[in-house]
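Excluded from the complex is one protein chain; the other protein chains are retained at their positions.
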Amino acid sequence: MALAKRTPKRVKNENLVGYLFISPWLIIFLLFTFIPMLASFFLAFTDYDLLGSWKFVGLENFDRMFNWDFRYWNSVRATLKYVVFAVPLRLIFALLVAMLLNTAHRGVYFYRAAYYAPSIVGGSVAVAVMWREIFGSEGLINAIFNSQTVWLGDPRFAIWTLILLAIWQFGSPMLIFLAGLKQIPVDYYDAAAIDGAGIVPKFFRITLPLLTPIILFNLIMQTISGFLVFTQAFIVTGGAPLDTTLFYALYVYNRAFETFEMGYASAMAIVLLAVVAAATAVIFMTSNKWVFYASEEG
Amino acid sequence: MKKALFLILAALLLLPVGSAQTELRIAWWGSQNRHDRTIQVIEMFEAENPDVDIIFEPSGWNDHWTKMTTQAAGGNLPDIMQQDYAKLQEWASRGLVVPLDDYMGSVIDTSTIGEAALAGGMIDGQLYGVNLGTNSQTVALDVDAFEAAGIDLPSPDWTWTEFEEIAMKLHEELGIWAIGPGLYGDQMWKSLYLGLGEWAYADDGTALGYEDDEAFIAYLEMIQRLMEAGAIPTRAEDVAEFADQGVETMPVVAGRAAMDTFWSNQVVAVWTAAGEDRNFKLWPLPRTEGGVSQNYIKPSMFFSVTKDSQNPELAAEFINFFTNSLEANDVLFAERGVPIAETVRDGLTPKLSPAQSEMFDYLARIEADNSPIRPPDPAGHSDIVSNVYNPIIIDQIFYGQIPPERAVEMLRQEASRILAESIRVKGEKAYFEHKLRCALKLEREISNILPDSTFTVGTHGRASLPRRTPFL
Partner (left out) sequence: MSIRPLEQEGTVTAGETLETHRKRSRNRKLRTSLLYHAGVGILAFIMLYPILWLFASSLKGPAEIWTNVSSLIPRDLFFQNYTNGWKGFGGITFATFYRNSFIYAGLGTLFAVTASAFVAYGFARVNFVGKRFWFAMMLSTLMLPVQVQIIPQYIVFQKLGWLNTFYPLLIPMLGGRAFFIFMIVQFIRGIPLDLDEAAKIDGCSKAGIFFRIILPQLKPALITAAIFSFYWTWEDFLTPLIYLNNPKLYTVSLALRTYADPAAATDWGAIFAMASLSLVPVFVIFVFFQRYLVQGISTTGLK
């Protein structure tokens, strides 16, 4: 009897506590994010050109996007290529360097700053000029490899300059890996040392498993931001040449702000949302196999 | 915790109280130079009108349009916005900028302003923007380069045939490019037909304005010949180094080309970057054999009054001050182009630098021989340029993907469709019928183009180019 009465109250309490804790996010979301997202969903089925007058057009935007717009497929190709190469490479570098910098060697602080520095430069005008100069006809790259390649103008290579730019800015995931490494209790390593374990077993038995929640996080976040890549193309190449760097989000921006096709741009945006959500869901679903949470295992 | 949150939110919602002055907001794009000058003029106006408080909103070019577009959607446009010839029609047709005819001649003194100068801002007989500086296309000739190559300066009414000859000769003699990229821009397409007595667009903006594609094909083929000979940069080189970059990177600046084409009001920046010791002469565009001048007098930019302005008359007063006050223009110093008011031009002439004198002089010469300006680019122009002209005409042809005839055909089909669709903006039902008729099949044809794996990228003749040697 007493048992049955206790449980509902505890559950009710937990619901209240839970919502209390997430209330900051929930309130802001409902006030400022929810409506714009709904608006985007709605606009995707309309023809809206800024004046406030919109025409409902059903699936026409989608029909046009998939069947009639050759630049759309250019943007899909460019984005996929970017995601496939930039995301894994970036993660691998980030993890390797984080491990290298998780030591007590002298100067580690300086190195950490050095490796993070590129990310700080971010998406400023200066980065664009700098990157174009380095890959320019008389830039550093051509000087080193003694070539005459027109990197930014050649449809085969231009996207690689952007992929390289993304990899160069691996500081952010690196920092997160570092924080993750730092959070692994020293006691585990000490215990392993006492048991006579060497470096390699330590890595595979302690470091890697305990790092998996962070690896999952970085994997998902990098994938999402990979699909939504915008700034690099916007400031460095503008989508050229031959649309090989016309990333999806850049094309959405063009359609929205250059030709005032808000409805069409919204349609493109929700297609992207669907794809990214699907990719994320897949990663999450398969994560049970390889992610280890210290708070959930025995 | 929650209570505190609510209290904070409530407190933050308190808005600042309004002031007693009339507020005017002005937005423009430019560089630091322009911002400083414009703000100084604004302060001069505020000094003369103490009950007016002007909030200025400068930006870079791209950001200006992002911001304006957003504000338009939110119904929060500034009183005055700087406008562009290529976009004016799109904004006017959506009612985002208002006609200024009521103020012309009264609030805005037009006594020393020629009709031609204002024509560029007229749409359907109404004035939507006041010209802030006159401009025309030009081919800048590096006189020293011509001398070094032993070529006489051409006559002002030179033809494209003569141009091609000169270009080839310059390249042969000097080993550098004859002219920078820019021959295939959409501006040149429009000018080409202007020189044939027509225009790229029909006057009502619902279709292309010409029938004869051959002329354009011949022109594109000329560019191909020049590119193959190495007399002009390849498209790949253009994209990598020059396209969308500042004027300082133009080839003629560093002596990598003997000529370059740009807008006359950019000559100041170009000349400054190239060095005081250079010697440039501004020349009109070449023309087709038997055709008329390809030059037209174009407003470099406008000031327009927007639909959200609460004080349009005050805004007009400011525009008047900007346009007619000699004091103000002493500060502005023709940075946006040649001023439209004759009294202002006369007042400035004695104080001009060599580059500016050349610019003023050039406009005077063009005024003697030009083709009348056509209405501002129709709604759909941005779409055509971004999604049809640039990808198909410029990229597809000059990356060696498709021949000019095919590209020009597709330009016609696609542009016609887009222009016809733009009728819808004026609210006519014709849009739906036209779309059904006007063959979306044509768009499907274009979508069958996939990038080839072989591109003509080339480094034509690069090996023989001396690196960045200016002349002198």
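Note that the chains take the letters A and B in the order they are written out, and that residue 1 is the start of every chain.
Criterion: a residue touches a chain if its C-beta (ideal position, glycine included) is under 8 Å from a C-beta of that chain, and two chains touch if they have at least 3 such contacts.
Because the structure is a prediction, the values reported are computed rather than measured.
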With the full complex in mind, choose from A:W25, A:F56 or A:W290 the residue touching the hidden chain.
-> A:W25
Taking the entire complex into account, which one of A:S53, A:S124 or A:T286 touches the absent chain?
-> A:S124
Listed in rising order, the subunit A residues that touch the chain left out are 14-15, 17-22, 24-29, 32-33, 35-37, 39-40, 43, 97, 100-101, 103, 105, 107, 109-127, 129-131, 133-134, 136, 138-140, 143, 168, 172, 175-176, 178-180, 182-187, 193, 196, 210, 213-214, 216-217, 220-221, 224, 227-228, 230, 248-249, 252-253, 256-257, 262, 265-266, 269-270, 272-273, 276-277, 280, 293-296
Identify the residues of subunit B touching the omitted chain, counting contacts across the whole complex.
-> 5, 9, 12-13, 15, 25, 29-36, 38-40, 55-61, 63, 66-67, 69-71, 73-76, 78, 244-249, 253-254, 263, 266, 268-269, 272-273, 335, 468
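The criterion applied here is as follows: only the chains that are shown with their structure count from here on.
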Calculate how many whole Å lie between the centre of subunit A and the centre of subunit B, each centre taken as the average of the chain's C-alpha atoms.
-> 37
In the complex, go through subunit A and note every residue touching subunit B.
-> 20, 23-24, 27, 49-52, 67-71, 73-74, 132, 135-138, 148, 150-156, 158, 237-238, 240-244, 254, 256-262
What residues of subunit B sit close enough to touch subunit A in their complex?
-> 1-2, 5, 65-66, 69, 72-73, 75, 90, 94-96, 234-241, 243-245, 382-383, 386-387, 391, 395-396, 399, 401, 425, 440, 443-444, 446-449, 451, 455, 457, 459, 462, 467
